[in-house]
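Shown here: the complex without one of its protein chains, the others still in place.
Residue numbering begins at 1 within each chain, and the chains themselves are lettered A and B in the order written.
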Amino acid sequence: MARIQLENVTKRFGKVTALDGISLDIKDKEFFVLFGPAGAGKTTILNCIAGIQLPEEGVVKFDGEVVNLVDAAHRDTAMVFENYALYPQMTVYDNMASPLRSKLYKKDEEYIKNKVQEVAEMMKMENLLERLPSQLSNGQKQRVAMGRALVRSPRVYLMDEPLAHLDAKLRNSMRTELKAIQANFGTTSIYVTHDFMEAMSLGDRIAIVNKGKIVQIGTSDEIYYMPCNEFVAQLMGDPEINIVGGKLKKEGSGYFFTLNDVAERTYQLPEDQDLFRALDEAGLEDIELGIRPQNVKYSFEPKDDYTKCTVYSYESIGNKSVIVAEIGNLQLRMIAPNGLTVKIDQDIYVKLELDHAIFFNLETKEYVSRYNEAAVKALAAEQEG
Amino acid sequence: MNTASKRLGRIVQNGLLIIYAIFALFPLVWMLILSIKSDAEMYTTTFVFSPTLENYKAVLLESDYLQYMLDSLIVAGGAVIVSVVAGVPAAYALARYNFKKKEDIAFQILSFKFAPEILVVLPLFMIYQMLGIYDSYFGLIWVYQLISMPLLIWVVRGYFEDISVEIEYAAQVDGYNWYQIFFKNLIPLIKPGLVSAALLAFIFAWNCFTFPLMLGGTNVQPITVAITKFLGTDSAHYGQLAVAATISALPAIIFALCIQKHLVRGLSFGAVKG
């Protein structure tokens, strides 16, 4: 159990800067998620915490104590590797027992046997203990890799995409299981993923990582509802958020928004005093709106306030479908039920629910404000408290 | 029609293979035949004769041939042991660490494989006489490193590179130090490759001729050199010559059979993963 801090950590591999001034403060007992696209530097952050790699700049602290020069063996961490890193010549049992047999974390064989058995039951793999890694499926290997970490009670668990290769059903149950384990042990955990559902459901807090930098840190709702820029907004959410560019015009005390791609289409923005004040301050004319697919309404008949578009595609994504509608150069994603009879290129009428819109600066792509910001902030404060 | 031409093709292919097999294997068979032929029947018979072991007796018991074999064994075995002890850690470092001049060092070691042996031997002849290690086990084991060290380093380096580096990281996190990881985790993983590389290095060293011819000769005389003396005597005991050749070839062939699976990788210094 430990508080983990990174201060200005920079890691280079030759000329490539993998981490660029990363600062993190992970609280004791926290379940902390690192989320970002492939190659963002998530794994390198874990490696620096584990002591596998030493950053060129900055310090890593465990409970306020600088551990830069403490080698991996002495940092008392447990790590799940993305490619499993099982010892090929050892059985599953010996793999899981390995950390308890090293000189540093030595336990007697009786204890090891009970512990391995206990973890194996939890991971539903008691029947695999005698096998060699080469005789396992990817999902099974991943569970062994997790098991090898869970037999110990380290200061921090470091998990690199530990559920990525499990099938959907097992992944859901393991997700619940993991959350429960962490709540029980109360061990600080740092969890790397590129799956947005995993990040949302597991993390007490999430750090968005991109190109070796931390983009945003916050609770899942904070990040979902108040993404600090368009990149984060697009990363969080599936199907991806719609980004709609347009012109903002103030008339009297109200604001009007004109779509860039459809000149004749102008909306009056619903009133929100806080938002309007923020927009006044920003004084922007060009703006981009982020509207989640569930906030785009559609109709196949003409309706008041609805804009005429054509269907570009209709695709099922499991228990629901996504319609992509096209108007000018603009494509809009929206959620629809399965089983509709929709033809490509047929007419569709679309309405944007502007009272859920998130406002971004067109040039910097950064967050400006949104509807009901105060409520979102209150929610976040409550979660963190 | 089509199946008939296909069958004809098979027959032709089998035929060609048989012809080559005769070329490749019959000389060895002939060597075995001559080795059990008595001097009396040597010139008069071809395949039908009464086999005898008297040539083997003459070579193994009545000449110094066993001593030559022992010399070969000591020199080749010693060379391989030195190469394993010094080469395996080097192979690991060249596989895993990024340090300055790494590729230069690796290529320098490889380039010795292609250096003409005579080029090395001429100056070494002088140096060895100065150092007093001419015609000694030590001297030959040292120069044999030219044969065994590049092979071992390059092949074993490839086997180390095949092991995912995360396995080492995992063991570090599990609380093991470098030596424990190296000996408990890595060596068992590369063992089949290491053993076959070592055996192949032994075969190369066993078969080496130029170095012992010029840097050994009286005190230390491996088979490859000794056998040319059988050739030189014009008393023409062809049966004994055949025995000498058989005994010289046998260990290498047996070892090669043991390491079949790794042979291609070893022979190509890790460049072709068979």
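Quick note on the criterion: a contact is a pair of C-beta atoms (placed from the backbone, for glycine too) under 8 Å apart; a residue touches a chain by one contact, two chains touch by 3 or more.
Here is the rule we use: contacts and distances are computed from a predicted model.
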Pick from "Sensory box/GGDEF family protein", "Sugar ABC transporter permease", "Sulfite reductase subunit C" or "Iron-sulfur cluster assembly scaffold protein for SUF system, SufE2" the UniProt protein name of the chain that isn't shown here. "Sugar ABC transporter permease"
Using the touch definition given at the top, which of the shown chains does the missing chain touch? A, B
Residue of A:58, A:237 or A:270 touching the missing chain in the full complex: A:58
Looking at B:60, B:105 or B:165, which makes contact with the chain not pictured? B:105
Quickly run down the residues of chain A that touch the omitted chain. 54-59, 66, 68-69
What does the interface between chain B and the hidden chain look like in terms of residue numbers? 10, 13-14, 16-17, 20-21, 23-25, 27-28, 30-31, 34, 42-43, 46, 82, 85-87, 89-90, 92-94, 96-97, 99, 105, 108-109, 111-120, 122-127, 142-143, 145-146, 149, 153, 178, 203, 206-210, 213-214, 224, 227-228, 230-231, 236, 238, 241-242, 244-245, 248-249, 252-253, 255-257, 260, 263-264, 267-268, 271-274
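FYI, only the chains that are shown with their structure count from here on.
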Distance between the centres, which are taken as Cα means, of chain B and chain A, whole angstrom: 57
Per the touch rule, the chain B residues reaching chain A in their complex are 164, 166-167, 169-177, 180, 185, 188-189
For the complex, which residues does chain A have touching chain B? 47, 50-52, 71-75, 77-79, 81, 83-89, 98-99, 102-105, 148
